[in-house]
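Presented below is the structure to which this report refers.
Missing here: one protein chain of the complex. Every other protein chain is in place.
We just call them A, B and C in the order they show up, numbering each chain from 1.
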Amino acid sequence: MQVFLQTIVGGLNLGAVYALVALGFALVYRTMGLVNFAHADVLMIGAYIAATFTVSQHLPFAVAVLASIVITGVIGLFIERFLRPLEGRDFDLMLIGTIGFGIVLESVATLIWGATGEAVPSPVQTRPLVVFGASVPTYDLVVMGVAVVAMLALSLFLERTRRGVAMQAVAMDYDAAKAVGINVGRSNAIAFAIGAGLAALAGALVGPELYVSPTMGGSIGIDGFAAAILGGFGSIPGAVVGALAVGLLNSFSADYFQGYADLATFVLFAVIVMIKPTGLFGEKTVLRA
Amino acid sequence: MSTAVAAPPHTRQLRVEDLSVRYGGVRAVESVSFSIAPGEALGIIGANGAGKTSTLRALMGLVPRAAGTVRYGERNLTKASAHTMVRHGIGYVPEGRHVFSGLSVEKNLLLGGYSRGWRKANQEALDGVYARFPVLAEMAGRPAGALSGGQQQMLAIGRALMPKPSLVLLDEPSMGLSPKLVEEILDILTGLRAAGLSLLLVEQNAELAFGATGRCLVMENGRVVMEGDVARLRADDRVQRSYLGL
Amino acid sequence: MNPTLNPLLRRYRAPAGYLLLAVLAYLLPYQLGSYDMHVLDTAFVFGILAIGLGIVMGIAGQINLAQITLMGVGAYTTAVLTTQENYGFWVAAILAVLASGLVGLIIGVPALRVQSHYLGIVTLGLSLAFTDWVTTSTLAGSGSGISGIPVPPLGGIDLSDDYLYYYLELVVFVLSLAFGLFVVRTRLGRRMRAMRDDPLAAGSGGARIPVLRMTAFLLAGLYGGVAGVLYAGLIRFVAPETFSTADMFLLLAMVVIGGRQSLWGCVIGALALSVVQDELTDLSTYAQLGYGIVVVITAVVAPTGLAGLPGRIRPLIRRQREQPALAPFQPYPATAAARETATGRELLRLDAVTMRFKGLTALREVSLSVGAGEIRGIVGPNGSGKTTLFNVISGLYQASQGTVSFADRHVHNLRPYRLSDLGLSRTFQNLRLFRELTVREHVMVGLDRTRPGWAWRYAIWPVGVWRAERRLGAQADELLDRYGLAGFAKATPYALPYGIQRRVELARAMAGEPRLLLLDEPAAGLNATEKAQLVEIVRSIRDHGTTVIIIEHDMGLVMSLCGKVTVLAAGQVIAEGAPADVAANPSVIEAYLGRAAAPRQTDAAEPAPSKTKEPTV
């Protein structure tokens, strides 16, 4: 029973991290129709920036996270210009183009920070809470809390603000969006910058839970992408629910299958996607996809 | 019918000269010229594939203008890109409605007023559109995609009216609608004219165009083949022949 | 140069080129050091693997991020069977290739349900599942891999020598490439390419999309297996890290940079990138950076890769050649049998068909009966449901209510390819041509009436495939002549004027000699001359025994062509009869021109918009 509960806690914590990653995938896809495989590498850049600020500059963690979000967001503006020709292209090209860009980011990170990576100390040092015999580390609660806040903020932004609604409109109908006066290029750039900021937030938060290195994006990116797909690609609540599902799937298969955890996870994932191809919440279709 | 959306009387004239459109090697529109006086309603009619929609899209800047000039009032809009047109007072109702189907009716309307701001800046215009189209007020929270065809058409028109344009371009508002609804569209267009707006109406439904405008162009194969008062064209059986291939 | 010489030169240019390549390939090892030899041997393994990825991704359009895993299956099967089960190398090799083919099929199963990024992540996941399995399973040597794979025995030739192994690889590679090119350029590959460019049109032309997708994955698996066996024989050691995601992305980059839609491109990309990658191994980080940048630039600037460059450059340097003109259509010989069928027996019947989309009703209780030998016109204002009607008849939509029967069979649940087999063919309103296929290939796709089982001949009797291909080619040339398209045989249709594209689509639809032909706005965008030719063609088609239903806006054309016209408005049939009667019908005039001319009706119903989009697969 305790293992079961603890596995749930672990799964939810993983899920919270994946949620932050999946939100970025979902946002960029929903507003731009771009499947961005470089997202996890943007995350890695964000993690490095935050780590640099905390470890070398000794800034408070929250400040470092904010700085990382802002800086990575600005970097995102440049990346978007670079990737702009790929928006709305066929999937093969998006796939290889953004993967290629991810490799560029990885090598740039290696050149700046070296290949060996960096450990980031946990910013919260209090004892874990114990709930029904399961320990819930306080930092995990922070991550989950931030994930929930990020989801709500993103939903509010997309549903309630002028800019957010306009971004959705761009993805739904390019020409009609132009006709009502939306500067489509700028809208996309901002959407991508927000996605990059989200990636930075995710990266900064997972830094202390993992180890920051140029290759850290790999498996987080795949799990985050799987989460976004599972929830219904482009759906904001779907990203979070999908992420929690993938997190739980991961931790339970680790429990039951030990070394064969990945095998179990991905076979199950394939089966779920085949049964429900549009995900739990249905794909938020963009016109071009 | 309320006239709350009426723009202040304006004095701008639309002048289009030698507008051409090419898709690849195909000439869709060949050197089309016309002008619309302030408060005038002009119709462009013709059979399917005559180049009416391409003319309108080129005017809006949604497809590249291969040649020609576009002036509205003092401004030369020949090089203006599509998203700036609304700031010059030009509203656009696309062919096939093209409402943002995943967004609510109200958000569609607010997006219509995107260039002016968001809820605060658009509240008055929003009330005006709701007054004009009460059914949209009833449906305000529904996703636009769930509306019926006629309601979507009203939404598309309402969206174009949100920024209080002085000129509205409408592309086949009657498409796929029942005769009764076409009648309603006619009433709406008459109302817009009465409010002092200039209209450019592209229609396959000639009777609607005749009813809503005072002057029409007839297009065939990318060219203007006839032009004249509605009364004259209505009597001219060449129009009917052009349509029915007689 | 003597112009008479040109054809000769042209004829022998290709064989001479191949011969030169063969000589170079034979002599290459004499110029290389032992390390370069090893690099080249590894490059060839990737070359073969890239052919497999080229077929599944470039030719069939199916994202497969588990291609490297298929090689892993081949290599691991060889390793396990030789080291633990004591099988001979070549027996193990055959079993390994079969195993990879089987795994290819398994990995392809999701492609039956999902495509694009969904398929990407699922195949990537399955690839990680494989890595996990070989890492953990003691059968597969766990994390430390399997060493001690025996040297492949080959009649006393020492294949542990990289130089001699090269010749083995060369032979296998050439055979693999030749078979790949053979598949791509004959009917199986042609159908795959058609499916890639437009699954809907390919399906309507009789291609079994699910079977084709699985075949593509099977081929990817077999190629992966061959690459894996060669890998096992060359390196004689397998470990999980070798078949990793990073290597998969490298392979993907090879194929995209080389040009995914050309097997030559894939191969050249693989060989070049393997060698370049190795040259730069000492500058790891900068090499990675450069490789990333090249990949991005290729995706952005040259989406067709290196293989696509000649095609993009050629028009720039070569003077615009005189465009050949569309030759006149040569009417079909009117056969007696055709006249026989033109007796008006009912061929197509719709009973009270209703089509709803999410609460919108596009067709409302439409009933229709078309007799054999008719040319039926379907007219109506924009958005009245005409195209939806065609989509229901051709099996793209399933009617919400009502029944469709074709040639006395209930067909309203049949898939488009089944209807195509029964003799139903169509064109599309917005021209659905295959972007990368030549005009001749379009016609050949239309002519190809083979069933999926036919594909076994590729494995058993390729000569038979080749012969059938020549017959198909001859038929295609005949048909191109008939439709006046012979001058454009080698052109891709999207570079051609619109009128010719329309003609191509018509020729493709008629290639299978259908019993019923549905034409959706065939005159749209045509000029007056072309319209006149169209009338002539459609008449000849009917006289040849094919019944025609035509949706058209050009009323003049409808008037002159159709014996009977059905008028749709707002999803309902409002009139039917001879063209002249219909044109005089007040409700038709009202529907077209507006209502002033007709008395008002109290129509409370509110028909929905039916500007329906084509469904996407």
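One rule holds in what follows: contacts are C-beta pairs under 8 Å (C-beta built on N, C-alpha and C of every residue); 3 or more make two chains touch, one makes a residue touch a chain.
Just so we're on the same page, contacts and distances are computed from a predicted model.
Q: Match the chain absent from this complex view to the correct UniProt protein name in "Cytochrome c oxidase subunit 1", "ABC transporter substrate-binding protein", "Heme exporter protein A" or "Acyl-CoA dehydrogenase".
A: Of the names offered in "Cytochrome c oxidase subunit 1", "ABC transporter substrate-binding protein", "Heme exporter protein A" or "Acyl-CoA dehydrogenase", the one UniProt assigns to the missing chain is "ABC transporter substrate-binding protein".
Q: Omitted chain: which shown chains does it touch?
A: So, taking every chain into account, the missing one touches A, C.
Q: Among C:176, C:244 or C:361, choose the residue that contacts the chain missing from this document, as touch is defined above.
A: Considering all chains, including the one not shown, the answer is C:244.
Q: Determine which one of C:161, C:408 or C:581 touches the chain that has been left out.
A: For the chain that is not drawn, the touching residue is C:161.
Q: Among A:59, A:93, A:108 or A:210, which residue is in touch with the absent chain?
A: Here the residue in touch with the unshown chain is A:210.
Q: With the full complex in mind, choose from A:117, A:237 or A:277 the residue touching the hidden chain.
A: Counting the whole complex, the residue in contact with the absent chain is A:117.
Q: List every residue of subunit C that touches the chain not included in the displayed model.
A: Against the missing chain, subunit C presents residues 2, 5, 8-9, 11-12, 15-16, 19-20, 22-23, 26-27, 29-30, 32-39, 42, 132, 135-136, 142-145, 147, 160-164, 235-239, 241-242, 244, 247, 278, 281-282, 284-285, 288.
Q: Can you name the residues of subunit A that touch the chain not displayed here?
A: So the residues of subunit A touching the unseen chain are 2-3, 6-7, 9-11, 13-14, 110, 115-117, 119, 121-122, 128, 130, 134-135, 137, 139-140, 209-211, 213-215, 219, 247, 250-252, 254-255, 258-259, 261-262.
Methods note: only the chains that are shown with their structure count from here on.
Q: Going by the touch rule set out above, what shape does the chain contact graph take here: line, ring, star, complete or other?
A: Shape = complete; every chain linked to every other.
Q: Is the C-beta contact count larger for A-B or for B-C?
A: Answer to which pair has more contacts is B-C.
Q: Determine the centre-to-centre distance between subunit A and subunit C, using the mean Cα coordinates as centres, and give it in whole Å.
A: 35
Q: Just give me the whole-number Å value for how far the CA centre of subunit A lies from that of subunit B.
A: 42
Q: At what distance in angstrom does the C-alpha mean of subunit C lie from that of subunit B?
A: One centre to the other, that is 41 Å.
Q: Two or more other chains touching the same residue: where does that happen in subunit B?
A: Subunit B, residues with two or more chain partners: not present.
Q: Which subunit C residues qualify as touching subunit B in the complex?
A: That would be residues 358-360, 381-384, 494, 497-498, 521, 524-525, 527, 553-559, 570, 583, 589-597, 600-601, 603-611 of subunit C.
Q: Inside the complex, what are the residues of subunit C that reach subunit A?
A: 57, 63, 109-110, 112-114, 116-118, 120-122, 124-126, 128-133, 135-136, 245, 249, 252-253, 256, 260, 285-286, 288-289, 291-296, 298-300, 303
Q: Across the complex, what residues on subunit A touch subunit C?
A: Residue list for subunit A touching subunit C: 35, 82-83, 85-86, 89, 91-97, 99-108, 110-111, 115, 218, 222, 225-226, 229, 233, 259-263, 265-267, 269-270, 273-274, 277, 289.
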